[in-house]
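Yeah, one chain of the complex is gone here, protein chain that is, but the others are all in their spots.
Chain IDs A, B and C follow the sequence of writing; residue 1 opens each chain.
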Amino acid sequence: MKVEIEIAGRTRVVDFTRGEQTASVDGVAIPVEARLLRPGVLSLIVDGRAWRVILEESASETAVLIGGERIPHSVNDPRSLKARRAHASGADGPRPIKASMPGRVVRVLAQPGDAVVAHEGIVVIEAMKMQNELKSPKQGKVAEIRV
Amino acid sequence: MKVEIEIAGRTRVVDFTRGEQTASVDGVAIPVEARLLRPGVLSLIVDGRAWRVILEESASETAVLIGGERIPHSVNDPRSLKARRAHASGADGPRPIKASMPGRVVRVLAQPGDAVVAHEGIVVIEAMKMQNELKSPKQGKVAEIRV
Amino acid sequence: MQIQFRPIKKVLIANRGEIALRLVRACHEMGITPVAVYSDADRAALHVLEADEAYRLGPAPASESYLRGDLLLDIARRTGADAIHPGYGFLSENADFAEACEQAGIKFIGPPAAAMRELGSKTRARQAADRAGMPRTPGSTKGLASLDEARSVAAQIGYPVMLKAAAGGGGKGMRAVTRDEDLKSAFEAAQSEAERAFGSSEVYLEKLIERPRHIEIQVLADEHGNSIYLGERECSVQRRHQKVIEEAPSAVVSPELRQRMGEAAVRLAQSAGYTNAGTIEFLLDNAGNFYFLEMNTRLQVEHPVTELVTGLDLVHLQIRIAQGEPLPLRQQDIELRGHAIECRVYAEDPDNGFFPSPGKITRLVQPGGPGIREDSGIYEGWVVPMDYDPMLSKLVAYATTREAAITRMLRALDEYVIGGIRTNLAFFRRILRDPDFQAARIDTGYLERLLAQPAPKCPDISTEERERVAAIAAAIFESQRPAATTAAATQSANAWKSAARAEGLR
Partner (left out) sequence: MQIQFRPIKKVLIANRGEIALRLVRACHEMGITPVAVYSDADRAALHVLEADEAYRLGPAPASESYLRGDLLLDIARRTGADAIHPGYGFLSENADFAEACEQAGIKFIGPPAAAMRELGSKTRARQAADRAGMPRTPGSTKGLASLDEARSVAAQIGYPVMLKAAAGGGGKGMRAVTRDEDLKSAFEAAQSEAERAFGSSEVYLEKLIERPRHIEIQVLADEHGNSIYLGERECSVQRRHQKVIEEAPSAVVSPELRQRMGEAAVRLAQSAGYTNAGTIEFLLDNAGNFYFLEMNTRLQVEHPVTELVTGLDLVHLQIRIAQGEPLPLRQQDIELRGHAIECRVYAEDPDNGFFPSPGKITRLVQPGGPGIREDSGIYEGWVVPMDYDPMLSKLVAYATTREAAITRMLRALDEYVIGGIRTNLAFFRRILRDPDFQAARIDTGYLERLLAQPAPKCPDISTEERERVAAIAAAIFESQRPAATTAAATQSANAWKSAARAEGLR
C-alpha cells in the first residue's frame, strides 16, 4: 500500500507490499523488517539498524518517538481525519489554541479583536501549583476566547 | 446485581447495588470500595482493608490472584460458558487432560481402555529442554488419546 | 535520659505519590502494617493499591485532604496506628501537627516539634547556627524591623545582597539586590510576597554568594543523643530554585571538607535537640567556603542517592529511631562507595516553558537493569492529577564513578518512554550530555545559563535517517489503525501481514 506522510513540512511517499521485506521511501527501496510488540510499540529493522518506535497520539497531533526524539507528522490520506486537522492547523489561516491540560484560568491577557504577535501571551492558566501562559502560536488577530 | 461464585467447592452469593459503597456476601453486608485500574487489575477496599486483585483467565479456568495466592473460581451464571465448563469438569464424569503447553510427545504411557489411578502418568511431553508427564487427574479409565 | 524500645506495628502514611509507595514498601519490609490515605484524585494510585489498609481523606485539593491533620489523626486513632510518617511536603514540617500527634499518643516519625520550630524559621535557624559555631552567610539573624535597618545591614555586609522570607521556601519572598537604590522597592516587594505566601512578612537580609553550589549534608540522630552524618548531596542543578538533578557524592567535596561540613551539621542538630533524619543545606563558594543556608527537618526527595552510596535505607533507620532504638551505626561505619545521580522526572513540557502536563499515561516503558533504581507511583493508564506537584518519578543511576553513572543514566533515559503526556526526559538527556555538567562545572545558576542557549541537535543519528524511519513507522502504524487495538494486531506474526488484513477491511 502507498501512504503519504508529512514530516517537518516535507511529504514522503512510503510504499510497501504485504509479505515482502522491503519498503520504498520516495521511490528508494530499503530492506525493512517490522514487528508490532504491542499496540503503539513497533520494532523496526531498517537495513540492519534496529529502531524502537512508539506511536504518540493526542487530540492535537500524531507523532512517533524514536531514540528519544519526538517526530510529529500527519498522514495525507483522504480517509484520515487527522490529515484534515493537520492541514487546518497550517501556518496560514485561523489556528486554534487549546489548553494542553485542565487548570484554573487566572487571567485573560487578550481580548477578541486584539492583534497579537507570535508567542504573545493570551491566557494564564494555573495547574500543579504553577501559573503558565497560553501563548499565540503565530502573528494574527484574536478571533474569540472561550473560558 | 446478584452473582453466584463457586470457590473451593463452596457457592457464595455476592450482591451489590450500583453506586452504593457496600456489597453483601451470603447475605452479610460489607463496606466495599472498588476501582479498576486497568483491565484485570482491581483495587478493592473491603471494610478498610486494601487488596490488589488480578484476574487470571485461561482456557481451562478463571482465577483471581490475591496476596500471591491463586484462587480459581467459576461463575454460576446461565449466560456464562465458563460456568458450564466448570461444572463439566467436576469430580464425577469424564475429565479431559490437555497439555498445558505446546511440546513434543516423547512417549505414550497408557492406552485407551486402560484403568488408571489418580496422578498416574499418561503421556510424556518434552519442552524447554525438560521431559514432563501428563498425569491422570483422577482414578478412572482412559477413553481416548489424541496425539 | 532513658528511652525504652517502643515497637511500631502500624504506620499511617500521611502522603501520596512515589514517597507514599516507598513508605508502604519499607513497612512491608519491616513487618509493619502500612495504612494509606487518599484524596478523591488518588483513589487509583499505587500507594492505595499496595497498602494493607486505605482510607479516604476528602476532595482533591490538598487543603481538604493531605493537609487535614485532624482527619489524619482521626483515621490513625480509628485504625489503631501507633505512628504517622509524613513523608516530605504537606504536613512534614508542620510543628503543630507533630505536636498534635504526640498529644494523641501517636509517634510522629520525625524530629520533636520544638526542634522543628527552632530550625524551621530561617532567622532562628541562623541564630542556632551561630550558637553551633557554624559558618553562615553574613547578614541579619532577625527579621528586619524597618527599611533603615535593612539599609544599614546591607551597607555593613556590602552589595550584592539577598532579601529572604524567614518562613520562606521554594524561592518565594526572595529578592536579589545589587544597589542601594533598588533596596526600598525590593524590601517592600519581598515583604508583601512573604505575607501572601507564608502569612508572615518577616524578611531578613544576607550577603549574596556568587555562583554558589548547593551542597547538603544528611544527618541522622537517635533519641539517645547519638548523631551522625551520611556525607553530602550536590543539588546545584536547579530551575527556579527547584532541584532538578541531585547527586552523591559531590565532585568537589574533599574528604576533609566533607568532615568539616558534616561535623558542623551534627553540631547544629544536637544544639537544637534534633532527632531522626534531617538535612542541612549549605552554599559552597568557588573558594571552598561553605555557608549555612537552612535545615530541612524531614526526609528529602533526593534521599535515594545517599542510600545508594552508603548502602543504607534511610526510611528503615527513621522508623527504628522512632521506635527508640539507638543508631546501629557509628560515624566510622559510614563509608561512601561509588556515585549516584537522581533525575526528577516531571509531567511538564520543556519545549513549551515547562508547562505542566497532567493527564493519562497512555504508554509506559520503564528502564531497568544494573544500577538503575526508580521510585515512582505511576503505571500505564494512570491519570496524573492536576492538583499536586507534577513529579512522576525519581530515576536514579548508580555506578562506580560519576562518569559511569552519567552514561548509565543516559542509557536508562533512552529506554524510558512516557506516552500521552509531556515530560522532561529529553531535557535530562540534554543536561547529561552537556560538557559543563559532565565536568561538574555546575552551580545554582548553571541550568538557567544552559536554558539560555539553543538546544543542540541530537548526535549520532542523522535527521534524514530518523525522518525516513519515522515515515516508514508512521505508514505502518497508519496501515494498522483499524486493527490497532485488537489483540490480533499485537500478536500479528508480521506487521506486513496485518497491514494486509487492515487493507482488506477497507
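A few notes on this one:
Throughout what follows, contacts are C-beta pairs under 8 Å (C-beta built on N, C-alpha and C of every residue); 3 or more make two chains touch, one makes a residue touch a chain.
Worth saying up front: this structure is predicted, and the values here are computed from it rather than measured.
Touch, as defined at the top, links the missing chain to these shown chains in the whole complex: A, B, C. Across C:Glu50, C:Glu281 or C:Asp443, the residue that sits in touch with the chain not pictured is C:Glu50. From the options A:Ala8, A:Leu37 or A:Ala115, the residue with contact to the unseen chain in the full assembly is A:Leu37.
Considering the complete assembly, chain C touches the hidden chain via residues 21-22, 25-26, 28-31, 50, 304, 307, 311-313, 315-316, 335, 337-338, 360, 366, 368-376, 381, 383, 399-400, 404, 407-408, 410-411, 414-415, 490-491. Residues 33, 35, 37-38, 43, 45, 48-50, 52 of chain A touch the missing chain (whole complex, contact as defined above).
Those residues of chain B that touch the chain absent from the view are 1, 3, 5, 7-8, 10, 12, 14, 16-20, 23, 25, 30, 32, 34-42, 44, 46, 49, 51, 53-58, 62, 64-71, 73, 75, 77, 79-80, 100-103, 127-130, 132-133, 135.
One rule holds for everything that comes next: only the chains that are shown with their structure count from here on.
If you average the Cα atoms of chain A and of chain C, the two centres end up 33 Å apart. Averaged Cα coordinates give chain A a centre that lies 46 Å from the centre of chain B.
Residues of chain B in contact with at least two other chains: none.
Counting only residues that touch two or more partner chains, chain C has none.
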